[in-house]
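Note that one protein chain of the assembly has been removed; the remaining protein chains are unaltered in position.
Up next, subunit A:
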Amino acid sequence: MTPILEVQSVNKRFGGLKALDDVNLTVMEGTVHAIIGPNGAGKSTLLNCFVGRLVPDTGTVTFAGQSLIGKKPHEINQAGVSRVFQTPEIFEDLTVLENVMIPALAQRDGAFRLHGWHPLSREAEIRDKAERALADVAMADRRNMPSGSLSRGDKRRLEMAMCLVQEPRLLLLDEPTAGMARADTNATIDLLKRIGSERNITKVVIEHDMHVVFSLADRISVLAQGHVIVEDAPENIKGNAKVQEAYLGGAHL
């Protein structure tokens, strides 16, 4: 296995608060890597450093051999990194199918293309691709609905289809099951497992729900006060004393 995402000595300060304190992290290609930690540990800050929303004060973030520091979000996406947000971010004014066609076009045509003269209806290939992605998340029957009227769970699945249609090398998921009922959570776990096995997409998951983390992750990094205190396989994390101390206040899992 080769490393696909490497984070080396990343620091990030917000005024007096040290949000990330010398973070080191290596994600191997094709694995599911979970980042867990108590509230305010710096999980989201770290994720935002991967996608170009934040720039680390010092340190390097390398994706598939190229540095992500200073790159804009759209450039990082074009390099092969897609992101699912904590609250689904979709194009609510457009239909479900259009929502998936946009990322498919972005992948084919790049960050900007002035293709204003030929009709969208002639983009049969893009349409088919988008419909396959929708079928993957079991939403093909809703393709013509306005996406703003979907339920929250469906918006989440749509957002995943929007990421998957781009065939990313790395998929970042920020609490993909936040606010979901148990049944939906399990469905999401199954979906994420299925996507992983079929397409060899590397996934980095930030998650609070331990059930999700231990069902999905191949490897877990535990973040506390901006620092990675442990990185190990799930079975070793459960019994780790440092983790229980920092994350769970000493209680047993």
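To be clear about the criterion, a contact is a pair of C-beta atoms (placed from the backbone, for glycine too) under 8 Å apart; a residue touches a chain by one contact, two chains touch by 3 or more; residues count from 1.
Basically, contacts and distances are computed from a predicted model.
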The chain missing from this complex carries, among "Carbon-monoxide dehydrogenase small subunit", "Menaquinol:cytochrome c reductase iron-sulfur subunit", "ATP synthase subunit a" or "Amino acid/amide ABC transporter membrane protein 2, HAAT family", the UniProt name "Amino acid/amide ABC transporter membrane protein 2, HAAT family"
Of the residues A:107, A:202 or A:221, I need the one that contacts the missing chain. A:107
Just name the one of A:77, A:185, A:202 or A:221 that touches the chain not displayed here. A:77
In the whole complex, what residues of subunit A lie against the chain that is missing from view? 51, 72-74, 77-78, 82-83, 85, 89-95, 98, 101-103, 105-107, 109-121, 123, 144-146, 162, 166
